[in-house]
Each structure stands twice: as C-alpha cells, then as structure tokens.
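What you see is the complex with one protein chain gone and the rest in place.
Now for chain A:
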Amino acid sequence: MGVLQIVIVLAVVFLLVKPLGTYVYHVYSNEPNRTDRIFGWLERFIYALIGLKERAGMTWKKYVLSFLLTNIVFVGLGYLLLRIQSVLPLNPNGIGNMEQTLSFNTIISFMTNTNLQHYSGESGLSYFSQMIVIMMMMFTSAATGFSVAIAFVRGLTSKGKTLGNFFEDFVKSHTRIFFPAAIGVTLILVALQVPQTFDPTLTVTTLEGATQHIAIGPVASLESIKHLGTNGGGFFGVNSAHPFENPNGLTNVIEILSMWLLPASLPYVYGRFAKNRKQGWVVFSAMMTLFIAFLVVAYASEMHGNPAINALGIDHSEGSMEGKEVRLGVAQSALFTTVTTAATTGSVDNMHDTLTPLGGMVPLAEMMLNVVFGGKGVGLVNMLMYAILGVFLCGLMVGRTPEFLGRKIEPKEMKLIAVAILMHPLIILAPTAIAFVTDLGKGAITNPGFHGISQVLYEYTSSAANNGSGFEGLADNTSFWNITTGLVMLLGRYISMIAMMAVAGSLVRKQWVPETIGTFRTDNKLFYGILIGTVLIIGALTFLPTVVLGPIAEFLTLR
C-alpha cells in the first residue's frame, strides 16, 4: 500500500505535466490566447495602478535591475512591518516586535524563497505579519523566480536583444497562476479541515480537566501559497507535520502536488519555447531519474528503521516513526521529504532531524545538487546550466566549439557558469567550516557525534539552495546563525540568478549556427546520460567528503 500511494502520486504528475506546461507556456509566450479574456482586464488595471505604461522587452541588465528593485522594496517594507508588528492590527495574541537579527533573517529568508524559519509561527508573528509579510512574500518571491526562469529560457531560445518585460511577467505570474491556484487550493484544504480564521488562540478544557491552549489562525491561505510557490515556511513551528496544516493523507498529497507540479512542468515549457519538445523531455527525464533514485533510498531507509530502536524488540513493522505522524506514515512522509527538497520548498511533514542516516542524506543530497526539479524556476535554470556545461565538456573531448540550441558557447558564458556552479559549494562549505571552529556555531548543535556535523551542514545547504527545511534540533535563533544563514541565502539566490541572466543576455545576441551532421545533439538519450553524469560528477566532487563525515559515518556507526 505504501508503494501504491507513491506510484499514484507520480502518475498524476506524469499526466499533468503536459497540460499544465502548455498553460504556463501560453501565459508567458505573450501571444494572444483565450485566457486573455479572463485575466486581461485585471492585468490592465494593475499595469495602470503601478504606472507601467508600455511593456517593452528588457535587456538582461534592465531585467535584473527591475527584479532587484522590486525585491528591495518588499524587503524594506517587510522588515519595517516585522519590527513594529506589536502595534499593528490583527494581533489578537499580543505578540511583540521581532528582534533585529531575527527580522533580518526572516525577511531575507522569505524574499529569497527559502523560508528558513528561526522563529516559531505560534509565538513569533501576529496574524497581520503572517499575512502582509509572510503570505505576500510567498507570492512575490515565487513570481520573481518564475519570471527569471522564463526570461532565461527566452534568452536561450529567441533572437534579439531582450528577454521580456519583468513587470509584465511578474504581474501575469500572479494573475494567471498563483492567485487562482492559491484560492482554489485554500478552499480545498479548508474542506479537508485546515483552519482559516482570525480568532485568537483557543482555550479548551480537556477530557481530563486540564487546560489546553490551541494556536489557530488563517492557516489554509498560507498553506496553499506556501506549497504552490515552493516557499515552505509553516504557519506553525512544526510546519506541515502540524495536524492543522496537514490533517490527513489527502491534504498531504494535495500539498505534494501543489509544490511539485509547477516545477515539474517547467522543462516542458522550456521545450515549447525551444520549439523542440524533446529538449524539454530530456531535461524532465534526467530530473525524474534522479528523483526516483533518491525516493527509493529515502523510503527503503525509513521503512527499515533505526537499528538501535529495532534491537529493543518492539513491533517496528511501521518503520521509523520517531518524528513522524501516524496519519501520514512512512510512505507519505518519505515522498513529502523527497519532493520538498527536490522542489526546494522546504516544508516538512516529518522532522528531518529524526530521519534515519541514509533517509536524512536524501534531502541533504538533493539540496546539494539543487537541480532535481528545483524551486520556482531555479531548478530548471540550474539544470540548463549543467546542460551547457555538459555540452562544453563534450566539445572539449572532440575538439569542437560547443554549441547549445544553435548558439556557440564561448569563454564568457563558461566563466559565468563556473561562477554560478562554484558559488553553491563555496557558500555551503565555507560557513560550515566557520561554524565548526567557533563556539557561536558549535554551541547550537543538539545531537552528539556525526549527526552534529549533519545538522550544521544541513542548515547551510538548505540556506544556499533556498530550501528552508532544517534539521530543526539546531538551536539556530542566535545572532550568529541569523546573520550567517541570512547572507548565505542572499548570495545563494541572487548571484546565480544574476550570472545566469548574464549568460542569457549574452546568448540571445549571438548568431544562430545552422545545424549540421557534426552538431552535438542535446535532445537524445546520449545527452540525457551526459546530463545526469555531469550533475553527479560535479556534485560528488564537491560534496562527497562532507557527506561521508555526516550521514554516512552516522549510518556506519548505527548499522
């Protein structure tokens, strides 16, 4: 039954990738289509309100400038609101202002689509902050990422100088994708018992006469955009493991599909833009292959359980249940874990810190690779970056100038790609090392032995990959952790985005090279293999030593 529920979810993804991808392509292709009649009036109204008079294409620099400016505005306003939340309306539980470094961390975390949370929602945020800062950034950071990915794809696949208009892409991401989907999913979740109210914390007298305070709030509206936007920050401290955020197996599946479907359909969108759908399917297949391999490891490891506990002689046929919920069980938990770190959402429906060593290695490894579907757009951009790298490596081997989609790949692009690829391990491994040599860093570790290494490594990997899940035992609400992870999230998000936009800006201006018999094809099985190989080789070369010190060492000691 465990395997069956997983297979059904995978089948739904396979079935919906094409229709959803087609819809997303029409949203951004800017050709007239039927949906204009439904959404056009609202978009024109928004353009008028924000003073967007005409929507000309932007060069890559203007596109970058536009999204940076927009994000800076959100960061500034959001930071201010968190610092003064105690005097703002809709604060029935009397929550105080957020401390400086925690506000810094929280704002960066949500703007970069990471949603690392060093606060606990029940006690750290007023309802107003949950709405106007958290939910708002869940929409806008996802729309930013989506727009940038589309602009990158346009750069690879079109001729001219420009990559599209950021403000137009940003508005359309909201009106045609995130608003309708979020409202729909919210109502489905409420129908399945997720609360949505402005009532303050409930106080009840329990069956045995004790007093229980039950935190509640506008949970469903946050829950839906949290997954649709691959954000991942929970309303409550324990995220989607909380029964109010995720009351049953069906809500779990809906949350999985919400976070997975859009990233999974992006390779297809790319294929449409490239006017060669096979290009998209090659990328999709490479992602899906890696995903299934990871899922198998996670599920098998969690079903096998913790040898130390199993040795005590109890009935462990359910698998490892520490940190998991009965209604979800191992199958739904393993699937959620694999999807949430693949799609860089970072919500959790079980506690990743309590996963078995190899089960916990899966989310860690997925975030290190950062190409298995990936968050709103980022995964596709990263995978295409590896595709260009793969083409480049093959070009070196046969002594030909590499080409990708009819454009010559030259030193300028390769330098930018090298920066983007090397930045990811650098901002994970360097701060991890710093944390280990300082008391400020080491002091946060709560699990002894090799697992302590995993805790620190996971925190920075999650920040760099803009995922946001955590080995939550880590005592991370200190100035040291707030500031270092804040910086890692900033660099992780914007450096690779800007570098890849520069690549797109450079490629879009190039002459197209006609395809000949000597052209290295990127839409066949050979390239699928090369793509996976490139990802795994780069990933293994950079991260294997630390993975051996953390999860693998823990696995060997427990076995």
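As a working rule, a residue touches a chain if its C-beta (ideal position, glycine included) is under 8 Å from a C-beta of that chain, and two chains touch if they have at least 3 such contacts; residues count from 1.
Note that in this section contacts and distances are computed from a predicted model.
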item	value
Omitted chain (choose from "Carbon-monoxide dehydrogenase medium subunit", "Potassium-transporting ATPase KdpC subunit", "Cytochrome c oxidase assembly protein CtaG" or "Maltose/maltodextrin transport system permease protein MalG") - UniProt protein name	"Potassium-transporting ATPase KdpC subunit"
Contact with the hidden chain (one of A:L15, A:I38, A:I84 or A:I214)	A:I214
Residue touching the undisplayed chain, where the options are A:L10, A:V296 or A:I309	A:I309
From A:T70, A:N91, A:T478 or A:S506, residue that would touch the chain that is not displayed	A:T70
From A:L82, A:V194 or A:A274, residue that would touch the chain that is not displayed	A:V194
